[in-house]
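Right, chain A next:
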Amino acid sequence: MSHWAWLLPALPAVAAAVGLFAWRVIPGGPAVPAIGGSVAALAVAIAVLADAESNPVHVTSNTTSWTPTGGVALHVGTRVDGFAAVIALMVAVVALAVQVYSTAYMAGDPHYPSYAGEISLFTAAMLLVVVSSDLFELLIGWEIMGLCSYLLVGHYWQAEGSRAAAVKALITTRVGDTAFLFGIFALGIGAGSFDIGQVTAAAPTLPHATVVAGALLLLGGVVGKSAQFPLHVWLPDAMAGPTPVSALIHAATMVAAGIYVVARVYPVYLAAPVALTVLGIIACITMLGAALAALAEDDLKRVLAWSTVSQLAYMAAGLAVRGWSSGIWHLLTHAAFKALLFLAAGSVLRTLGTNLMSEMGGLWRRMPITFVTALVGAGALAGLPPFAGAFSKDAVLDAAREHGGGLGHAVYAVGLVTVFVTGAYVTRLVVRTFLGSYRGDPSIRLHESPVVMTAPLVVLAGFAVLLGAPALPSSYGVKRWLGTPAGTLPLHVGTVGVITTTVISLAGVGAVVWLWSRRPAADPVEALGRLATPLRRAFYVDDLYGAAVVRPVGTLARVALGVDRRGIDAMAVGSGRAAVLLGGGLRRLQTGNVQTYLSALVAGMLIVVLSVSVAVAA
Partner candidate 1 sequence: MHLTLALVLSALLFAAGVYGVLVRRNAVALLMAVELMLNAANLDLVAFDAWFKDRLHSGQTLALFVVVIAAAEVGVGLAIVLALFRMRDSVAVDEAIDLADRDPVRRPVEQTQ
Partner candidate 2 sequence: MTALEVIGKLLGCLVVFLTVPLLVGQLEHKVMAHMQSRLGPMYAGGFHGWAQLVADGVKFVQKESVVPARADRRVFELAPLVALLPYLFVLIAIPVAPGHSAHDLSVGVFFALAVVSVGVIGVLMAGWASANKYSLLGGLRAGAQLMAYELPLVLAAASVAMAAGTLSLDGIAHAWHWWWLPYQGVGLFVFFVAALAELRRPPFDMPLADSEIVFGPFTEYTGLRFGLFILAEYAGIVVFSALTAVLFLGGWKGPFLETGLGWLWLLIKTFLLSFVVIWLRVSYPRLREDQLQKFAWAGLVPLALAQVALTGVVRVATA
């Protein structure tokens, strides 16, 4: 079945083409190809995964020679192993959940056809990244994702903020993508092939400088796509898009792609420990910073966005400390519970029409299914057993501890602190949203969302539990598919570790609950007093960028525009005016009176005759 892996990106791509260009002639409307494409992708993903189970290690690489470029050959093909199959399945599941959910969530949106088509394209692009066997092929999917994120974040293009967020997402990720492209060049030319298998195989034998440069440059793209410090700024703003899009971007596709690429070419990073160290440092900064930012954020979706940034840092940290399978496991569990949380947030948002937690509260009575599923997601996020997140996060921390050294200890310490902060902000989120008394517009009739929206919630909640629970004794299921590549630490979940993280997390929970129980109407973060302000502003990174990059660039642009208008345009306009002026003189000659013309004619004739006769006489 792995020979058919190319169907994974192809089917959603066809669905996207049909949905974008032919939805008018489809009976049943644009939702049919959207959901159909997702279902088909899911079916193929299951089949591929089943195949991968019988062939646990690298299964197939259908490489076809592409256009001869004269340089390093480009290929197109698929490369499926258990790891890729699992990720593909995850993408397919989340995409299907999002598509189903969207039919209700986006009901009545005039741009739903393009929306659904773009989601399909997005899915196709992510699946292309997952199954591609060539770095350039991967890059194509990578860039299409960037385009789709731009389109989907800017879905409400009528709103100024939405457009700005889309542009910000695109430009920020482009900064990383540029480095990514050069990383591909460095590795591909160094290895003499862009084929992922050959690149990874050649990595240990390559010159150290090449590997380090390639790994670091690739890291640029990873940092951009996976929203790690310092290119994390686009992700919270990307909440301007529709909530299901957020779920898709933050759980299964865009941000996962960065982590996935690092895992995919992991032998390169193993050959360049410096890059892993850099990744670890970045992960530490991002992990704690984003969690703190989430603590002070009032916007429900932005809280989730910051939490995504923070959790992605866990995955990056896992990879950085050679806990390869732990990072991937956390990617899987995170995909489930984060998609769940976003969709739950969307459910709330659609009912209330606001993102602000200060206008929520006490929703659990009216929206019980949303509340319960959100609680599952929150537990997973906070790292509380028996939810999946607890074990995968603990696996990362275990790997860090096992890795040891400065990096390992730092990751472990920061990870534990972040666990506390995570418990706190998750609790704050739950109590501010679902508990207490309703603080919003009283005219809104609170009600549960339709079953089309709650059903994906329930399914994802099941995944959020199941992805962790069977792994508890030995993490067998995950291990079987992922395996333990050479040079990485085996997946290990220690009982002591789980208890430690649970206790620390519960401490964060308890602190917030205590604060809330004293003043139920107030925001628990106010207890931090003036310290809350830098958190709310996300440590002023945006302001820094604004001052250091955006404003100078803006000024430069304005200067360029001014030069263009007053200098270059002035030349064009001036030449136009000059022509008009000059023509004005000539126009006087165009009197319409034939005798004027004739006078000129006769004069010219006389001059000719005169000059000729003078010349002849001379």
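The working rule: contacts are C-beta pairs under 8 Å (C-beta built on N, C-alpha and C of every residue); 3 or more make two chains touch, one makes a residue touch a chain; residues count from 1.
Quick note on selection: all candidates are chains of the complex that A comes from, given by their letters.
Quantities reported herein were computed from a predicted structural model and do not represent experimental measurements.
Which member of 1 or 2 touches chain A in this complex comes down to candidate 1.
Those residues of chain A lying in contact with candidate 1 across their complex are 565, 569, 573, 576-577, 580, 584, 587, 590-595, 598-599, 602.
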